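Removed from the display is one protein chain of the complex; every other protein chain stays in position.
For clarity, chains are labelled A and B in written order, and residue numbers in each chain start from 1.
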Amino acid sequence: MSLLVCEKLHKVFGGLVAVNQVDLKIEEGEILGLIGPNGAGKTTLFNLITGFLPPTSGRISYEGKEITRFPPYVLASRGLVRTFQKINIFPELSVLDNILIGRYLHIGAGFFQSLFQSRIHHREEKEARDRAFAISEFVGLSGWEDHQAKNLPFGLLRTLGIAVALATGPKLFLLDEPASGMNTEEKKEIIEVIRKIYESRITLLLVEHDMSVVMNLCSRIIVLDAGAVLMEGNPEEVQHDSRVIEVYLGKGYKRAAGTR
Amino acid sequence: MIRNPGKNLLILFFVLLVFLIPVLIKDPYYQHILNVVFLFTISVYGLNIIAGITGQFNIGHAGFLGIGAYISALATNSLMLSFWLAMPLAILGTAVFGFLIGYPSLRLRGVYFALTTLCFGEILSLVFENWIPVTGGPTGISRIPAPTSIRLSEGISFAFDTKIGFYYLCLIFVLLSLYINRQLLKSRLGRAMLAVRENEDLAQSAGIPITRTKIIAFILSMMFVGLCGSLYAHYFRFISPVSFSVPESFRQVTMLFVGGRGTLLGPLIGALIFTALPEVLRSIEDYQWVVYGAILMVFIVFLPKGIVGLIQDITETLRLPRNGNREQ
Partner (left out) sequence: MFLQQIVNGLILGGAYALISVGMTMIFGIMNIANLAHGTIYMLGGYCVYFLSTVYGQPFFLAVALSIFIVGLFGIAIERIVFRPIYGGPVLYDLLIASGLMVFLENGALLLWGSQTKSVRAPYTDMVIHFFSVSVTMQRVIVLLASLILIAALYLFLNFTRFGKAIVATSQNPKGASLVGIDLTKIYMLTFAISSGLAAAAGALLAPMFYVFPTMGSMPVLKAFVVVVLGGIGNVQGAVVGGFLMGIAESLGGAYISSDYKNAFSFIIFIGVLLIRPQGLFGKSQA
């Protein structure tokens, strides 16, 4: 059984069809790449899957159960977590507190336990903090834990976003253009982090514009154009597919593909 | 495990000092000021929970204070209940009210919630002024009894109809409010509220139920407000719509932001400044509202985190280097 299944996912804005009857499957343990030219509908599709946008029609199921139109916080509790293309952090809080918020789902002790300073509260808080420190180290934010999140250098802001999402303990991790706006150095670091995440047995869906990132990491790639699936295959196949090249570079390059 | 014995000792010292103040300061005028400071501190702690920590501005705050006050006053004056029953009733009533109003309106985005509470504040003002059979209209409710004395055993009883007696009553509630706020910020609920304030989208994707968190924050806030309203009514022994009007809401919002929104001591400091100063500087009484408006504007622009926030920022900057030179 596939981890995530989208059946005939369809989204219309006014007169514009942003996502056109898309069928998509994500298998457990893979890194799936989602690429396509600007305006292809990648972001919309992403938002549909992650509960930030309701589909006009179609179904989404996760672990065999239907999750269409479920709000993001419910999806997170099931292990379906996303990151954002735009930098999303909790600016005024410390880096550690940022990641600690990601542990929300794993702390059982609520307000009353805190009020009475019960042993459960102390224990779970300590566990959460330890885990938060571990994640901070895992993504490369060691040493920054006490700093205010908004004071982080730009390249680490997205890393923090990933750390917060990672802290929720995802099973299916969806990354929205994690490398966008990064320089070469930063991209390398992000790729490393993503690879490490994959190696800790988390399934990944990667929406990305940067081909080097996608080809490097993904075992399977889906190409979207004008809201519909154009093709899918492994990196080799996608790179040489004439339709893909045409969609990205225009008709004139179709013949050039053959001479590669 | 006591992590910081020096700090705990300092806190203990201050608490002892505060308990001894009525012995040290005998002038009833100053005792009165302290009591009023405590009253507003409790109210602003309530405002802090919804506005400072969760980032949802309740501009009708003072109206809800009025609900607590009127419920408590009516409970003692019309239902002939003791203060010790009226107070929990006020807390409960205000919390229920908060739920009824918060449940539908907190699902709206921030600005719309703020405007909705503003409208509620105005509606409440209108009701307080016009529903004469219940609220007494502009003349309000008077002859509200002070809290009845508590007799522990032969010869030992606590009286609350004196300024000193009330001081200790309020002090206990202020310390309670402080403790609750502190523990809130250490719990996952408090962190969730902060997350909602800082970034709703990210909070959602981290598994936090936004609307539910906001509603809980609002109800908690209303409980503080209900408590304060009740204490207010039985201290001043007279309430009228004017104390629960929208301008009063703005004044308390100013207190919160000057003191330091979202912080532990901010509400206390804000209440202190805005209660003590006008009393001491009687000469500016006519100008005080103009000053409030100006202060709020200046603080939002230059010191949005208030006095306590500023101190926190300074200590953080001193404590940590800007660059992460510690990275290996």
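Assume a contact is a pair of C-beta atoms (placed from the backbone, for glycine too) under 8 Å apart; a residue touches a chain by one contact, two chains touch by 3 or more.
Computed from a predicted model, the values in this text were never measured in an experiment.
A.B. asks: One chain isn't displayed here. Which of the visible ones does it touch?
C.D. replies: So, taking every chain into account, the missing one touches B.
A.B. asks: Which of these, B:172, B:300 or B:314, touches the one chain of the complex that we don't see?
C.D. replies: B:300
A.B. asks: Quick one: say which of B:21, B:119 or B:242 touches the chain that got left out.
C.D. replies: B:119
A.B. asks: Name every residue on subunit B in touch with the hidden partner chain.
C.D. replies: 55, 57, 59, 104-105, 108-112, 114-116, 118-120, 122-123, 126, 130, 246-247, 250, 253-254, 257, 286-287, 289-290, 292-297, 300-301, 304
The rule is simple: only the chains that are shown with their structure count from here on.
A.B. asks: What residues on subunit A touch subunit B, complex-wise?
C.D. replies: Listed in rising order, the residues are 50, 52, 71-73, 76-77, 81-84, 88-93, 97, 100-105, 107, 109-111, 113-115, 117, 121, 125, 128, 142-144, 146-148, 151, 153, 161, 164-165, 167-168.
A.B. asks: Quick check on the complex: what are the subunit B residues that touch subunit A?
C.D. replies: Per the touch definition, subunit B meets subunit A at residues 180, 183-184, 186-192, 194-195, 198-199, 201-210, 316, 319-320, 322, 324, 326-328.
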